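The other protein chains are all here in position, but one chain of the complex has been omitted.
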Amino acid sequence: MFFASDNTGPVHPRIMDALLQANEGYAMPYGDDGLMVQATKEVRRVFEAPDAAVYLVATGTAANSLILATLSQPWQTVFCSPQAHIHEDECNAPEFFSGGAKLTLVGGSDAKIDPDLLCKAIKTEESRGVHGPQRGPVSITQATERGTVYSLKEIKAVTDVAHQFGLPTHLDGARFANALSALGCTPAEMSWKAGIDAISFGATKNGCMGVEAVVFFDPKHAWEFELRRKRGAHLFSKNRYLAAQIVAYLRDDLWLENARAANAAAARLTQGLKQTPGVSFPFEPQANILFADFPRAAHQRLHEAGAQYYIWKGALEGRDPDEMLSARLVCDWSASMGSIDQFLELVKPR
Amino acid sequence: MFFASDNTGPVHPRIMDALLQANEGYAMPYGDDGLMVQATKEVRRVFEAPDAAVYLVATGTAANSLILATLSQPWQTVFCSPQAHIHEDECNAPEFFSGGAKLTLVGGSDAKIDPDLLCKAIKTEESRGVHGPQRGPVSITQATERGTVYSLKEIKAVTDVAHQFGLPTHLDGARFANALSALGCTPAEMSWKAGIDAISFGATKNGCMGVEAVVFFDPKHAWEFELRRKRGAHLFSKNRYLAAQIVAYLRDDLWLENARAANAAAARLTQGLKQTPGVSFPFEPQANILFADFPRAAHQRLHEAGAQYYIWKGALEGRDPDEMLSARLVCDWSASMGSIDQFLELVKPR
Amino acid sequence: MFFASDNTGPVHPRIMDALLQANEGYAMPYGDDGLMVQATKEVRRVFEAPDAAVYLVATGTAANSLILATLSQPWQTVFCSPQAHIHEDECNAPEFFSGGAKLTLVGGSDAKIDPDLLCKAIKTEESRGVHGPQRGPVSITQATERGTVYSLKEIKAVTDVAHQFGLPTHLDGARFANALSALGCTPAEMSWKAGIDAISFGATKNGCMGVEAVVFFDPKHAWEFELRRKRGAHLFSKNRYLAAQIVAYLRDDLWLENARAANAAAARLTQGLKQTPGVSFPFEPQANILFADFPRAAHQRLHEAGAQYYIWKGALEGRDPDEMLSARLVCDWSASMGSIDQFLELVKPR
Partner (left out) sequence: MFFASDNTGPVHPRIMDALLQANEGYAMPYGDDGLMVQATKEVRRVFEAPDAAVYLVATGTAANSLILATLSQPWQTVFCSPQAHIHEDECNAPEFFSGGAKLTLVGGSDAKIDPDLLCKAIKTEESRGVHGPQRGPVSITQATERGTVYSLKEIKAVTDVAHQFGLPTHLDGARFANALSALGCTPAEMSWKAGIDAISFGATKNGCMGVEAVVFFDPKHAWEFELRRKRGAHLFSKNRYLAAQIVAYLRDDLWLENARAANAAAARLTQGLKQTPGVSFPFEPQANILFADFPRAAHQRLHEAGAQYYIWKGALEGRDPDEMLSARLVCDWSASMGSIDQFLELVKPR
């Protein structure tokens, strides 16, 4: 019963195989290796973006921060959701890499940015000339940190507002594959065709060991990004082992396979919880994360049985057993259906 | 009819005299001058703080940003009001000087921080260990940017929350004198006795040419501040001309005299507007700034007669003449009663 | 006998008069005042540069750091002399404002950059692709920190190397007027005609209270500079008092008059010291700073008589009386000929 995160499970065997196969002979360092050529090709193919600039880093925070720093100026503000990873979970990394840019929080339902509120927020900035922060990029998270998924139309509505003001757009795709699988569209449709200028294309949470692709659909930012990546200490000498992961991840659709498995596990969990009396959902689960409210007593049983997951802003001790606490449950590609059934059994009211 | 700001009027003649008198002979540079000794003494006397570390800079943004950078770490967040000058009007200077710290906006009525919301906001940060921003200083503005004034009890309620979590407190006192005059208390009561650890003690808006005192009630930050000031290019070679202003400002209570004059002018304006049909106040005016809503037609008349003030988030053109627009009206020490009466005459409905 | 610095003397009376005259009525803040229009006009006239972007700040370090930050990227290196003020005396302000750019020190005689060494240094950088710092602006100081002056030909030789590599050039003109006076050329000849792209045009050391003009001969940097100035807390609300100084400084050639007086005083001091047995000069004095080596015993006499100046990397106590120590002697516009004669009398061997 491991639902703490999609970064706690094992690396997919095909990724491990790819690493073993990459470990032959010599390869030039810092991205001048043959596998990087293949990785770039695969990413461009998958995104139908033959001119895209493609780079690899090892953490999602690196991808997000380096992209936002490249797209912004230190006197600007980045528009994002209050639930964005870049705001809540990166310990000021975007502020650090950008040299002190600000984040302006834009509300909306289901942890998504509302286009009208975005428009209002953008208009508010720069009403004070040189005095206030200047308008910077708009960043969305897909799937969101609350397990919801923007429809293509919703993405387009956000990017339309951004582009109307000449602002670049970023998509934090730590769970890109899960969202894609939920929508059943193409990577191009969920990115540049919907108005996204750059993405953090996550792979670590979806079966890789530690690799994220940075994709700029317009390659004009390429050289600046390379300098920022090196200066940020995110250029790997043995880059081939990052490239090998991405190649194996994209070839033969392993990435989609893994995302489908994770989403299916989450769907089964959701289905079961929906049939359990006393369980409610603060957000409608759409990908591989879900939030479910149920009584403290059920949490207690799960906890004692070794279930691993985070309780969202709460604690188990010293509370009314009937009190509702919110569980954050994440499934990865390796989630076992047996553990889901065990979980569902334990959550049932006694 | 000059109500655009309290930085548009002339410097008080006694400040100019002090500058002329300071202009005799030689003085060592960078704060090693005799006038700086006097300035430090005056500030300590006025604040009943014999150990305070006192520094001079030329802009309010410099005072705020350098203090907050000294009191914080780059991975922390500063708690402040959404209406704070440090958030709205400093073009990311606090983020820049702090090396990328974040600002967390804490709501409340009348542009003041609500202590309960502050407590909640502080608790929310650091619920994510190393992942989220860490808790940093709490900063309030007195008088606020909306012309309201924290009571001593209100300040204490905010600083109590901050200190309960071990967080330092800062007061942006660009209009310290106006607030003090409104409350009728002592500087010590409105600062360290109310739990404030450091203040930006404004003088520029209240009759000086360009000088703000930085006061740390605990001098342990002194050397770090000196290095930050120099590195920020805010150490003046001819510091004596900053010191001369502060000495003249504090001696013989010129600062209180100026603040009283500015507040009295604002009070007269408020009084007159209250008696004018169709005028309402989004905030209760307490110091020398006031916001008043009245019909577009009255704005038009004032505008044509040359009245200078900012319209708060609005524009005159192409609107219904009955539509209410908000005027931001600021009085400084030199505000003329005649111009106030003229203003009141023009705002009256025809 | 005040030779400690050119920032220890009084402000010139005509500057004080200008401040008094500027203190009439109301003026819009933050540079939107009528005096700023005049100041810009005067600077453009003096430099024969009708399109130049002109800004005012209050310290030389602000001018230097903000210009270099505007001309560079954080992953670049600025080429300068090991004796440059930006390297030795700004407590890492250029590194701070640029977001972490490096300074590469380029040698040469008389505290000037040698063009051949510059060429070599530039070639060395960027020989390592993304790994090393990238090439950034070239910055020279005129007059240098050692009291020497680049000839026009020498400036051109340096800027030619810079431009050959596409690098922008900056001139730190904290003592621009003194150098100009020494060369007897026009401001245009000593700046853009010699290949300088931006200058810190000093006025504080030459009789003003605290103002430096930033001049970009190509105005494309204007808006970015304005944002950097505000974010650096160097935008003055009561800008008119900066503008008034520059206008009075440039009108009727006060600036040249002051520089000539300072240089003449330094020349008299140099002349006298040259005729004094046992005095030698590590650098040939050309403007208003001079370095002179003479025995400890003479320093002792001067010290006891109250002469103020810095001993360059040395100390008076516990040394052989015959030991040579270097005096750094600076004259400003107000240097009295009487004090120079008194100094010369005391330095004479007994």
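Lettered A, B and C in written order, each chain numbered from 1.
The rule is simple: a residue touches a chain if its C-beta (ideal position, glycine included) is under 8 Å from a C-beta of that chain, and two chains touch if they have at least 3 such contacts.
The structure displayed is predicted, hence computed values, not measured ones.
Undergrad: Check the options A:Ser65, A:Thr159 or A:Asn263 and report the residue that touches the missing chain.
TA: The missing chain is touched by A:Ser65.
Undergrad: For the chain left off this view, which of C:Val130, C:Ala222, C:Ala297 or C:Leu344 is in contact with it?
TA: Result: among the candidates, C:Val130 touches the missing chain.
Undergrad: So which of B:Asn7, B:Asn23, B:Asn92 or B:Gln134 would be touching the chain we can't see?
TA: The one listed residue touching the chain not shown is B:Gln134.
Undergrad: Of the residues A:Gly107, A:Gly129, A:Gly232 or A:Gly278, which one touches the chain left out of the display?
TA: With A:Gly107, A:Gly129, A:Gly232 or A:Gly278 as choices, the missing chain is touched by A:Gly232.
Undergrad: Mind pulling the subunit A residues that touch the left-out chain?
TA: 2, 4-5, 7-11, 16, 19-20, 23-29, 57-62, 65-66, 90-93, 96-97, 204-205, 209-210, 227, 230-238, 241, 308
Undergrad: Please give every residue of subunit C in contact with the chain that is not shown.
TA: Touch set of subunit C with respect to the missing chain: 74-77, 88-92, 95-96, 98-103, 127-128, 130-134, 313.
Undergrad: When the complex is taken as a whole, what residues of subunit B touch the one chain not shown?
TA: Touch with the absent chain occurs at residues 30, 73-75, 99-100, 130-131, 134, 226-228, 230-231, 235.
Here is the rule we use: only the chains that are shown with their structure count from here on.
Undergrad: Give me the two chains with the most inter-chain contact pairs.
TA: B-C
Undergrad: With centres defined as the mean of C-alpha atoms, identify the chain lying farthest from subunit C.
TA: Checked the centroid distances; the maximum from subunit C is A.
Undergrad: When the C-alpha atoms of subunit B and subunit C are each averaged to a single point, how far apart are the two points in Å?
TA: That gives a centre separation of 34 Å.
Undergrad: Find every residue in subunit A that makes contact with two or more other chains and list them.
TA: 74-75, 99-100, 130-131, 134
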